[in-house]
Every structure is written in C-alpha cells, then in structure tokens.
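Only a single protein chain was left out; the remaining protein chains are all shown in position.
Naming follows writing order (A and B), and every chain is counted from residue 1.
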Amino acid sequence: MSDAPKTSVSVTINGRAFEARPGELLIEAAERAGTYVPRFCYHPRMEPVGMCRMCLVEVDGPRGATLQPACYLRVNEGMSVNTESEKVKKAQDGVLEFLLANHPLDCPVCDKGGECPLQDQTLTHGSGETRFIEEKRHFVKPIEIGELVLLDRERCIQCARCTRFASEVSGDAQIAFAGRGDLIEVSPSPTVPFDSVFSGNVVQICPVGALTAKPYRFSARPWDLEQVESTCTTCAVGCRVAVQSSGNRLTRLLGVDSEPVNHGWLCDKGRFTLDSIDANEGSTDPLLASTRITEPMVRRNGALAAVGWSEALSVAANLLRDAAATPGGVGAIGGAALTNEGAFAWERFVRGVLGSEHVDAQYGDGLDPALLQALPKATIDEAASAGTVVTLTGDLREELPVLFLRLRESAVQKNNSLVELAFGSSALRSVARVSLPVRPGEANAVAQAIAGAAHSKDFAFSEGDLAKACGLIGESGEGVVFVVGRPNLAEDARVIEAAIRTLAERYPQATFLAVLRRSNVNGALDMGLAPQLRPGRGFDVSAAGRDTTAQIDAMVLGEQKAVLLLGGCLLGNVVNVARATAALEAANVVAVTGHGGATLAFADVVLPAAVQHERNGTVTNIEGRVSAVTAKIVAPGSAWPDVAIAAELAEEFGQSLGLSSVEGCAKAIEETTGYPALSVLNDDSSDGVVVGREGVVATRGPLDPMAFPGIRSAVTVGLGARTGSTLAVDLTTKSSTTAAALDQVSAGRGVDVPLADAYSLRLNVSRRLYDRGSAMQGSPPMHGLIRPSALCLNHVDLDRLGVTSGTVVSVIGVHGTVSLPVVLDGAVPRGSAEIPFATLSASGEYVLSALVVDAGVYSQIRLETR
Amino acid sequence: MASFDAPSIVLSRKGYADSFTLARYLETGGYVALRKALTMFPEDVAAEVDAASLLGRGGAGFPAGRKWSMLRKSPVSYLVVNGDESEPATFKDHFLVERDPHQLVEGVIIAAYALQVNQAFIYMRGEFALGLERVQQALNDAYEQGMLGRKILGSSFSIDVVVHPGAGAYICGEETALIEGLEGKRGFPRIKPPFFPAVSGLYGEPTVVNNVETMSNLPWIVNNGGAAFAALGGGRSTGTRLFALGGRVKNPGVYEIEMVKNTFRDLIYDPRLGGGILNDRKIKCFIPGGVSAPWFGPELLDLPLGQDEVAEKGSMLGSGSIVVMDEDTCVVRAAWRITKFFSRESCGQCTPCREGSGWLERVLYRLEHGGGRTEDFDLLLDLCDNIAPGLTWPPQQTTICVLGSSIPSSINSALTMFRDDFAAHVKNGGCTHE
Partner (left out) sequence: MSHFRQDIRQRADELVALYPRSRSAMLPLLHLAQEQDGYLSDEGIAEVAELTDTSAADVRGTASFYDMFHLEPVGKYVVGVCTNIACLLAGGEEMLEHASVTLGCAVGATSEDGLFTLEESECLAGCDVAPCVQVNHRYVRSTTPEEFDTLIDDLRRGRLDSDVPAHGTLIRVRRSGGLRAPRAEVAEQRTEAKAARDARAAKEEKK
C-alpha cells in the first residue's frame, strides 16, 4: 500500500512492450510508442469525449479482447492492446462508413479539401464505395454564426471539438450542440452571435470543412500554400504560428501547438489581421493606418513626396545631426514593432551614433522597466501551474488573449486558485476564487492591505474577501505568481509600481510575470531601448535619459529638436494626444515605419520598414522567451528590414554599426551580451529559450495534423515529422544577465494618493483587444469589429445619474467636455467609470486628451445629462 | 398455472381507488417501516437490503445491496431515484408513481437513511404529469408529517427530497445521462470508466442511482426482513417482480408475480394474468425484457422468469416488460418501428449509434414500404455488426452507453428468426399485412 508512486506502467502494444506514464491516455501512449491510432474527436488540448468512436482498439480484459476507445481509456499495468487486428480494422472502417453516410461529397468546393482529416482518413482507410443509397441529410447552406465564422452543418461530423473549445477552453459558450441523435447540430443562439475573440480556433480544429473562416474562405487551395513557422507579434504573448502564403500573398495564420506558450491557440486579432500587412495595395494616403508605406518619403512644400533611399537617408541624417548638435537635442521613441535585431541596431545607432540617452520603447503606458527587471520572474507555464495566481492587470482577455486562456485553464482544469485585483471588467472574474475590486489610485493601498492584511473601510470589497485572498497567497508567497501589468492608463504608473514593490518586498518567495503587452516591447527593452537600460538586460543606474513623456515635454519646450520614431504610430499610442501633437509640430520628425498613420502628418522623413512576416529575426515575449520570427513574403516596394535601415543611416554619419545582416546582428547580440539570438534564429522549429534560464531548451513537439489541421507538414494522416527534435543546441546564456536588485531601483517608492472628491467618478482607461490600432484598422474583416466608444458605469452610478444604457452624456474632465454614450457594466467598481483606450468622442476627436491630461495621480470626471 | 403463493410486495394497494393518499397509506401499514428503520443502525438497514439480494429493477439488474456497499468507504453524497421509465412497453414505474407515491417516498427515505444521504432527487419522466403531481403531494404530506426535513421523526437524521421533472428523452433513463439531466445539461451519457455513479456521480460526487421499483420494495424488506424477501423467487432472482405485459394479449397490464416460480407462459396465458393471445391466435414471438432485448420464439415460453435463466438463453429480463407478437404481426414493421425509436432517441454522441440507427431505420423502412432488396439483409446484419460486433448478447460494446449496442437486437432477432418474412417483403414490394 505504501509503495512509492509508480513512475511508469508496462503495457504491450501490438506485441511490443512499452513503458507508459501512469494515467496516460492509451491513444497518447500508443502514439509515443510509434503506433498511430486514427481519431477525429480526440484533441490533445481538450478533455476526451469519445464521440466519434474512430479510435477503437482491442484491449484484453476479463471478458476476452474487447473493442475500447483509445482516446479516453487510461493505461494500466499489464494492459495488452492490439491496434491492427481484423476486428479493429472492421470497426474503424465501419465508423468511417457511418461518418460518410451523411457527409456531402463536395470536397472540390470545400475549403478543407486537401487538408481534411476526414478526406485523408477516407483515402487511407476507406473502401471508397458507399453502401448508403438513401438521401443524405440536408441543411440550408452555410449559416453565418458570427462575424468571422460560417457553419456548413451538412459537413459536421459531431466531434464536439468546437463546442468543447467554446465551453472548456475559452469559456464563452456561444455555440452549443442543439438537437438530438442524427439531428444534432452546432448552433449559436439566435439572439447572441458567436463573437468570441477566439472564434478562429474552432475553425482551425474542425476536422472537416464545417466551420470556415470568412476571411480565408475560398481564398486559396491548400496545395498552393507555402509555409514557415514563426511567432505572432500582434501582442507580447508570442504565440507560435504557421504563416502561409500563396505566392507573395499572405493567406493564413495557424496556431502551432507550442507546449510552453500557446497550446495551438490564437486570438482572432492575431489570426485575422493579416490583411493589414498586404491586402491594402489600394490605399496610398500615408495618414491612414490601412496604408502600407512602401517608398521612402520626404516632406516637400508641406507634403510627403516619394524619393529614393539615398535622398531620404541623407535628409534624415541631416535633420538628426543638426538636432544632436545641441545637448539633449535628439531622442528616439518606439521600438516595440522591431525585432530584437532591429532594436539592437537602433540602440547602437541612437546611443552610439547620435550619442543620445533619450530613448524609450514604451509610450508612457507601461511600467518602469528597471523595476520589472529587478523582480524574480515567472514563465507563462509557471503562472499556469502555480497554486495561486494573483493578477494586477487589466482584462487579460483584452490585453493578452492567449495568456488569458492559459490562466483560465489553470483555474478551471487544474483547479488552481486565482486571486484577482479587479480594476474593471474582466473575463477571468468568473473563474477567480476571489476578486477584489480596486478603484483608480487604490492599488498600492490594496497591496498594503494584503501585505498587512488590514482592511480599510473605504475599500470596495469585504474584510472576508481580503482574508480569503491573503489565505490563498499564504505567508511567504511560495508557489504564488503575481501577474502584473498596467491596468489603468489614466492613472500615474507610480501607483501600480508602488503596489508591485509592496508585494515583492512582502512576499520574497513569490515570482512575477510582468505583462507589457505591446508586440516586441519586451525585446526592445531587453535590447536597451529605455533610459537606464542596456542591451542584453544591462542596467545602468547612473545614466539619465528621457522617457517618452519627458521627450514629448522636451519637444514642446523646444529642448529636444528632433525625434526618431521607431515604428508604431505615436499619436495612436499615447493617452495625451493633444500634447504629443504639439510636440511633433515643434520638432523635426524622422519616422521608420511600415504602416501609415496620423503621426505621419508631422513626419519630415519617412523610411519604409518591413513588418512582421516580411523579416527574419528574434523576438522576446512577456516571460522573456526568445523565439524566431521568419519572413514569409517579400516586403512591398522599397521597404527594408530595420537592421538595414539603421546600418545605412549610420553610414550617412560616416560610422559603421558593423551589422550588415540580421544574422550578423543576432551573432553580435549573443556574443557581446550572452542574450540568446543567433542560436534561436537558426532553429525555427524550437519553442524558444527563456532568457536567463540555464540550459532550458524547449523543442516543439511533432506537428499533429489531426489536432491542428491545415499546418503544412501534415502531408498525410499519421505521425508528423518530429521537426522539433532536430536541433538541440544548448542555449545556456553566456553571462547571467543583470537583475537589478529591487533596492537599487527607484520606481514604486512613495506616491501620495490624494483623496477622491465625492461628486466625481474616478476614471479607469482600459485596453480593448479590438482597438483602433493599425492592425485592426487595416484589416477589412476585422475593421467592423471595433466597438464604438462608450463610458462604462456600474448600475448604482447609472441609477444615480438617472439614465439608462445608451444615453449620451457630457463627460467633464480637467481639460474639457466630451460626449459619450453610457453603457451598464456591473464589473466597474462603484464610484469609478471605465473608458476604453483610444476612444473617440461622438464628433470624432480623441476624448482622453480632454479628460486625462496632467490630471495628477488619477483622473476624475463628472457626468452631466443633457 | 401461475403461482400466487407469494405476498404482494409493491402492489399491495392495487385494489384501492385512493391508494395514492396519505390516509390510505397510513391505514395500510405505511411509514411503519421507516419508523422501524430509524431505530436501527443505518448499516443494519443496508445489511437487510443486502440480505434480500434485491436486484435493481431498472434494467441492468445489479444487486442494490452490493451497489450500496461499494460505498462503504467514501460517504455517499446523493441518492438519485430513476423514474424516467421510457423503455418501450414498460409501464410499471408509471403505475407505482401514480398509484402508490407514498410507498416510493418511504422507500427513498429508508434508502437515504441507510446510505446516510441528506439530499435525494427523484428524476421523473416529464410526461408523467399526474405522477409528478402525486409524488409532489406525497412529499408535501411527508414534510408535514415530519417524515422529511430536519431531524425526521425525532431522530437526528435530516433529509430533503426534490422531485425533478425530465423533459422527454429516453436516454435520460441511462443513469449517467440522467445525472447530466439533473445537472441541467443535455442528456449525454458519460464516458466510462468510471463505470458507476457511485464513484463519480452528481457533481462528480459519490451517488447512488436506483430505480423506482427498487425503492418501492424497501418498506416491505425492512418490515419483513431481508431473509423473507430472499426466500421468495429462486437463485439470484429473489422476491416478486413487476412485469408490464403488452402487445397482442387479452389483458395487457402490470402484474406482480414471484420470480422464477413463474414462466413466460404463466404470465402470458394465465387467465388471472395475460389471459392468452388476442382472438386466440397463435403466438409468433415475444420480447422478454424491453425492446433492447433480443426476441424469443414460442419454444422458450416455459422458461422461468428469472434474470439468469433469461440471460442464459441470450436475452435479458431487462426492464420487465414483455411484448407479445402473434401470427398476424408483421415482424419487419415491428423491427422497423423499434429501430426508428432508437434512431430518434439516440443521444447523438457515438457515430455508430447516431448514424447507424438512422441508416438501419431507412433500410428497414424501404423493406417495409417497398423498395427492399435481398442484399439489404446482409447489409443490415453487417451494419449491426459494426455497431455491436459479433451480434451476441450481452453485446460487445463499442459505444458510450448500451443504447447503441441494443439497436441490433430486434433487427438481428427478426432477420434470423423470420428471414422468410423479409424475403416476402422483397418479393411483394413491401408489406402485405393489414
């Protein structure tokens, strides 16, 4: 009885002995033993349901050998299995025949044709002839079940993958099975469409062509597609993807099952905004986000005019050189859109060539990177397996969608505890053990309350809930991961930084996952694109430089004469648009970018850069995982990779960065800083390496064409090539990177939070996934999903105002009044109001400039009905 | 001649028009057993049930005492009573819930006490509107009398019973689908293992599921002792049992008779029971235990009504419903109708059941209504074999629940026993029966 827990169980598969893991599913054990069991409904990332019955195999038992489903039977000691007997073959052929009885034979017009598990298995196993002479089941042709997804019910084989995904994985069960028996069908509610931000996943995992994506439908045939594996940089989770193109046209992005990161899932923004990269050949106005910048441009007589590279580089160099002549005269903003190699090259350019310390990859909407560097770090996996996770972030589904999936899975499937410091509405709320509502300005007070477990009467949560949260966090914070971000853009970053510091000091055993969310911002910071930071996570406390907000101020004051914008649209990313506009008007502007945008109205020189899927390199995600990005298509027009632009611009200054190529740049990073780059770049099938983790190499498992159909190594049904194990370089980082100790960092020390006034509401400016960024605006299928601006209020405050959802009210802030419709949102804490970032007023101007500018530690607004 | 030596155990109030009222129940010895049980140790009550060797009456025939004792170690969280009775031609539980609801309620409280469960659910077929009302009334009465609720009858035992209406789905009689229905979900049977709700049932907690008739036997067993019950019947089949007799007999109805001591012939022909075949025609075949069971020919009429006796001959006593077909019956139509039932009631999870039942139904429809082909016979048998390999009984299960593997029973029976009838349908371009 007191035996040590078994580490393996012996099973026999087709006469061969195999050591399986205790409790392992037979289908998985068989697969690891090299025996492929056919299947449809089984999906390695979801609970087995045993519906299709394709996986029947013969298992010896007390009643002799019987047919058992391998997909949910768990191995046990001495189990003997035959997967190849006549009986097994007959049963599987029978199931296939049953599945085809009602399945339409429309492969030639079906999107899945050519990459369809059903089609493939039929070709491999099927008899090819049907004994079914009756009329097939008919449904009205495809129905639109949401903005992005179509459903062809005739083709459905009832595997429950999509419905399981919706209820189990993403937790928004807007689709469910309806009907019974052979009338069973997948169905949304007639009143609520399937508008999950994860809807593309159900399309990807559908083993037939029942669910198709509108953006991809009929756009290409599988055999035309070419593919590379890469990393999505739409946000900073770093999901591994297969990027497919037909010729030089991007057609599709598919999630690759990466164990440490995305488990094969993607969000719809990452998946479907491909059009913003290459489908807008028509749009040429550089002020539109939907325009790709393809040629260098120089401002002439007030307008941007296309010129050749040499002219553009020389004009840019002159502007920057002139500005650099005065101390503090030049700086750089941005860099999150760059690869690590690009960021490294630009860092060298700005510090080395321009001699400027004023550089910042964040837009004043993040956190002090020095503080984040000082924290003990957790990976996504560690957060997803921690006994307790505490979030101090905005709604993660809106900010880092796939991280949300991982944390949700942890809470639901693994029953780990989630404690939420809730700043506004949040999709994790329903799975949190405790949710403590926090109003603007309160974060550190709440953190102190947790640290000291003292409850102040003013909090929006009960003493009981506080005690529960403390109980779950424990004394030392052992086994606890704090996920920290910047929930409220209308609040001084110091408030949340102070809260983070409080927790870090109180819980020495806890680790932190910081969630700066903008594409490769983590890589840009690691490459030194921030004051006090140096490439390779170097840190220089003595250095002084301006961050973005300070640079904007300096430009307004005329102290900084020129700015180098590294990708991204400055005006689209700052809260105080009015002040940034004034800064751009005052200074000379050199913009390196692939996308148009409002910022370019102030640009003097525009240098066209290649964007994601057009360049090679590495990127770093929220957990510090470096993975490769791979070019699939050639950048349009004369656009160059950023490394090349930086190098050429340096040449104009008569200097050489010594970085002639991406590979050279990656090599330089690795050699000079020990930060993994070249080795990752060379292994495009690895899941990357986490910076500072000795010797941990994550190799991607074999691609599973049944689980994630459509990915191109899925040539035939069966075991995919084990591409992941081909390269196993030891990527032990050379020098251990500097972790700035907490006491060396000033961020988060003391901030005075003034009392709120009783007549106002404290403002919370939160993020939305479907925002007004260039990806969404530039993508026709996604564009329509950007929600109109609104002000979200709790029902108590709504009632107090005496209005109902939808009423347009006047919102009075420190710098003016704007009108917005109000929307009821029970999750908004009483006494506060939530406005999504980059909100436009009813008349079209950015509202936050009026409400947030110089508002102090947090912003207050008043509402008036008209 | 049928044996009527055994006492009436569950139908003792059959003769009273007001058998469902509290007054009549109390007057006829009601709730005496409960009072007695409450003076015993719960384990001792369970031991009596074990001694009675009471086989479950829901279909599978698993001994109730054994099921309960599997839970000795982990305390049971819920007791769920299966009153979903939807197996075609089964109508015994219908009779019990409408006519003797208090007996059921008393049985449930006894079982709950024996299992030390404090919340029980009676999942009842939604189409039993009157039964639902009668059982609800009985529960209300019992609460009023202090036999339900907090610390019942002065004991330290508290129990709540909730009656849960189903909504029209045969599959919810299958215990794991029933639990899904009780959890407010689609009635999808759960994958097994775990094989018993006792391991993981309602909300994943240990749960005992028992049939209405099984429960209704408990008051008598507590009053008279398990040994007295076990002395009736024979072999593993102890006690009396309700049989629902239907089809081409003179007196269809629910009869309580002693097991094993009586045969199918007794039940069908005894004038006090079935009374023989309608219009005194000849019997062609009969289904011994619900439409999931393989059929028997007249040569097995003298088989005793016992669980093992029937199993030995390759069928089952199942839900205790016996359907009689006479020489005028079209077996093709009968098999078609039964298959249509399964096709309509398949929950739709398993491919062989969902697609296979519909396919079989359409082939049979063709045979019955014209358009049948001789090659359809082999097609039917082969499709059946793909659903339940080997076509033996009990079936080799390739589906999540036994509904799937039950589909072939009637088709296989009809085709093997009456292939000529099928051939005639092909020859005549359809059915020539009335």
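Throughout what follows, a contact is a pair of C-beta atoms (placed from the backbone, for glycine too) under 8 Å apart; a residue touches a chain by one contact, two chains touch by 3 or more.
Owing to the predicted nature of the structure, the values given are computational and were not obtained by experimental measurement.
If you put the hidden chain back, the residue from B:R13, B:H94, B:R190 or B:R265 that touches it is B:H94.
Residue B:M325 is the one among B:M325, B:L360, B:L383 or B:I400 that touches the chain not shown. Looking at B:G126, B:P298 or B:G430, the residue that reaches the missing chain in the full complex is B:G126.
When the omitted chain is restored, the residue from B:M1, B:A23, B:A167 or B:A423 that touches it is B:A167. When the whole complex is considered, the residue among B:L11, B:A64 or B:I159 that touches the unshown chain is B:I159. Contacts to the hidden chain, counted on subunit B, fall at residues 41-43, 75, 85-91, 93-94, 116, 118-119, 125-130, 132-134, 136-137, 139-140, 143-144, 148-150, 156-160, 162, 164-170, 181-187, 203, 244, 246-248, 252-254, 287, 291, 321, 323, 325, 329, 333-334, 337-338, 341, 344-345, 347. The chain not displayed touches subunit A at residues 167, 172-180, 187-192, 194.
Throughout what follows, only the chains that are shown with their structure count from here on.
Averaging Cα coordinates per chain places subunit A and subunit B 54 Å apart.
On the subunit A side of its complex with subunit B, the touching residues are 48-54, 56, 66-67, 69, 72, 87, 90-91, 93-95, 97-99, 101-102, 131-132, 134, 157-158, 160, 177, 179-184.
By the touch criterion given at the top, residues 169, 186, 191, 343-352, 354-359, 362-363, 366, 379, 383, 385-387, 389, 396-400 of subunit B touch subunit A in their complex.
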